[in-house]
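Step one of this worksheet: look at the structure below.
Every protein chain except one is present and positioned as in the full complex.
Just so it is clear, A and B label the chains in written order, and each chain counts residues from 1 on its own.
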Amino acid sequence: MRGDAPVVLEARGITKRFPGVLANEQVSLTLQHGEVLALLGENGAGKTTLMNILYGLYQQDAGEVLVRGKPVRMRGPSAAIRHGIGMVHQHFMLVPVFTVAENIILGAETSRGPLLDMAAARRHIHELSQRHNLAVDPDALVKDLSVGQQQRVEIIKALYRNATILILDEPTAVLTPQETDELFVIIRSLTAQGVSVIFITHKLREVLALADRIVVLRRGRVVGETRPREASERSLAEMMVGRSVILQVEKQTAHPGATVLALEQLSLNDDRGQQVVNALTLDVRAGEVLGLAGVQGNGQTELVEAITGLRPVRAGRVLIDGQDYTGAAPRRISESGCAHVPEDRQEDGLVLGYSVADNLVLNTYYVAPFAHGIVRDGQAVLHHAEQLVAQYDVRTPNVTTSVAALSGGNQQKVIIARELSREVRLLIAAQPTRGIDVGSIEFIHQQIIAARDRGTAVLLVSAELDEIMALADRIAVIYHGRIVATLPATSASREQLGLLMAGAQPEHL
Amino acid sequence: MERAKPPKVDLWGRGRALLRAALIPTTAVLIALLIGALIIALSGANPLIAYSALFEGGLGSTRAFARTLEKATPLIFGGLAVALAFKGGLFNIGAQGQLLLGAIFAAYIGFAFQGLPPVLHSALALLVGALLGALWAAIAGLLKAFTGAHEVITTIMLNFVAFNLTDWLADGPWKDRAPGNIVARTPKVAAAAALPNLGGIPLGMILAALVALAVWWLIWRTTSGFELRTVGQSPSAARYAGIPVRQITVLAMVTSGFLAGLGGAVETLGVVGRFQPGFNAGLGFNAITVALLARTNPLAVIPAALLIGAMQAGASRMQFSSGVASEIIDVIQALILFFVAADSIIHGVLRIKPDDGEHVALSSGWGA
Partner (left out) sequence: MQITGSIARAATQRTRWLTGGLLGALAILILVAYARAPQATTAVLTSTIRQSTPIILGALAGIMCERSGVVNIGIEGMMLIAAFLGFLVNVWTGNLLLAILGALLAGGIVGAFHALMAISLKVDQIIAGTVINILALGFTGYFYQQGLTTQGKLVPVEIPLLSSIPLLGPVLFANPPITYLSLVLIIVIHLLLFRTRWGLRTRAIGEHPAAADTVGIAVNRMRYINVIIGGMLAGLAGGFLSLESVGSFERNMTNGRGFVALAVMIFGKWTPFGAWGGALLFGFANTMQSQIQFMQNRLPPWLAWVGQLPPQFIGMLPYLLTIAVLAGFVGRARPPAALGKVYEKE
């Protein structure tokens, strides 16, 4: 494509070791002027580590980085910024309580005398957003912005520092399909002005749509390089995982039974007291997977918390099997047969300092056989753990290992095992496969479908539209705390869902 | 994949684990003593003479050892109080105030009710003292659970309030009106309320050891202990698992206060025989040193308390025979606390890897 364009950034033989993990092994790649280089790999393949090395956040153990042909020692992000490298992290590096302008100038402030010169900063930001067609309000607080807008702030932040090499780490993870398209337009206009872009992702479709060149990383090593027109989703998936991958989850048609979970006119506030769920009505039936699609922050988190008893209900009712559980204690709801896979597994789903065995009884430690009266039965807990570890394929040295030592995929399997190993009528799964490896994703998807086939009602909340489309029998789209549409999965298209997620009225589709 | 073998009682392994666990505290104590010696030397005295006098006074004779036991007993209760709260993610700096309340109410029951049968009288006095300690701690527990006010500040403030309150009681309504008494103190407790010695060992010490066992069992063998530890490790995971976090927080504080109050009662009934303001000042801080030196293990609290108790018992002897101010003990204790808390230094010195076990984070902001 641009085979003759000069190389602006090169990594040679980068090796990076963390305790117990070889994150990058002899990784080499080049970035040419004005191209989009896609760095493809599954979660944990070492993409982010490599980029953090290029950006000076980590120091490599071996190998070298060259900027425009000259070897450079990146001692820190300042060095990278000085060499014209900018990075937009997967988890935005913005201070929520600061304004847009404060976030952008942070670390590159202009002062007049001892005091900050905010007027000059505002002028410069305005100019940049005009030139690159990136509209932002410099005086808005970042916490009040949508994810898409925050991403724009991040890009301006890099441009404010005169970045000519831009690293985007999983930039589409939280965007709707349409926002993703808009981002692609922005990226293209940046490359047209001479910016070179490294685009990190594990989404095959996007790679094919945007990239000029593709480098695939697996277990810390470069396993291949290709171009979009020479590759297909299937060939890329195989390269990424190292075996053939089933792109579709195999499942039979659902046989939905009676309604298990019914939400009636539910209204909820968030932690700041703002109403985030607005007279929402929804039901999930036995033996079906209802996928709740929506852009992050439209009330999904609060909704799940309210169903599981973790958040007070302002108005409306939560019914499980026809019984009113509105405002009931989390334990009562759990005992009614409601399983919950929380979206933040390390913070809410597990006690990281506890063993695998104790984590497997985190919500059943007080019942027989794990306790008699108030006395715990350690043997029963261990025995239970041995069984589940085998049944759910949890890779751990033994059941007394601290769960913190497990990989993300195995941690998630511990939660799935705990939640599905008891009598369950209803499964609430929030982001069940976020950030884990493909093998674990496949396993967890199978478990969810198996639960459905046993007659469990499943409410699946996911930011990954692909996951929703793969697993759900019906799809409900949430926007600003309301269900804007509920469609059968077979008839829903990505584009349609994307528009609904962005607030389009269903009758206009 | 490896399967865990059915756990066997592995005495050798346990012995090694015990040694390993004792390594850090022991090293911390040794380094602290070394620095203490340096300070003594710098202020112009001979550290060897000072330390040998300290040893003499703490462990050199039967009488010295009896004094050590006497000093160690309330430290065990205080240490257990702090350690238990710690397991629940709470830092109880208020053992001092809870102990004062426990002490004065035990004294009141002890002197106000004459003619009760001996066992009953002392048991009643102990119980009331412990309950008052629990009540006092409950204030901080409730404030933490329902307003988010951090227990470190509230318990310290409650210490000052308790100090004023007990001072008033001992100088006002409950003052010893015996002719000739002008100081603030309560009358002596009835003989039936006093704690006797059993076979030469003070009953209070035996009680302390039994309570340490009970606390260990509670924390490691019961569902309540599991709930306590879960809340301490991760309040949010506890909430998600259906554990009532606020309730556990209050309960942990109450139990902690109960232990501290019991310590005050034991001290009053077993050693002092009445309540006097200003007795055992600084116990709250010493209890923290004991708990952290024991790495919050209830059974290890006993040796830790004996060590600190011995230092306190020997301090006056040291001051008398070497001229080193007894406050050097406080400096050494603070240094011990520092080296136990900053165990990464000792890991570095001994070139051992830190163990990744359970860790409680106390300072995640100011609650709420």
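The definition used in the following text is that a contact is a pair of C-beta atoms (placed from the backbone, for glycine too) under 8 Å apart; a residue touches a chain by one contact, two chains touch by 3 or more.
From a predicted model like this one, the values you see are computed outputs, not experimental measurements.
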item	value
Touching partners, among the displayed chains, of the absent chain	A, B
Residue of A:Leu116, A:Val249, A:Ala405 or A:Ala504 in touch with the missing chain, whole complex considered	A:Leu116
Among B:Leu34, B:Ala214 or B:Ala341, residue touching the chain not depicted	B:Ala341
Touch with the omitted chain, as defined above, among A:Leu9, A:Leu40, A:Leu54 or A:Ala101	A:Ala101
Options B:Ala149, B:Leu203, B:Leu218 or B:Leu299, residue touching the unrepresented chain	B:Ala149
Where the unshown chain meets subunit A, residue by residue	18, 55, 57-58, 76-78, 81, 87, 89, 93-99, 101-103, 105-109, 111, 114-116, 118-119, 139, 141, 157, 161
Residues of subunit B (touch criterion as defined above) contacting the omitted chain	39, 43, 91, 93, 143, 147-150, 152-154, 156-158, 160-161, 164-165, 167-168, 171-172, 282, 285, 288-289, 292, 325, 327-335, 337-338, 341-342, 344-345, 361-368
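Assume only the chains that are shown with their structure count from here on.
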item	value
Contacting residues of subunit A [partner subunit B, same complex]	308, 310, 329-331, 334, 340, 342, 347-354, 358, 362-363, 365-366, 371, 374-376, 382, 386, 390, 395-400, 402, 404-405
Subunit A partner contacts - residues on subunit B that touch it in the complex	1-4, 7, 221-226, 230, 233-234, 236-244, 356-359
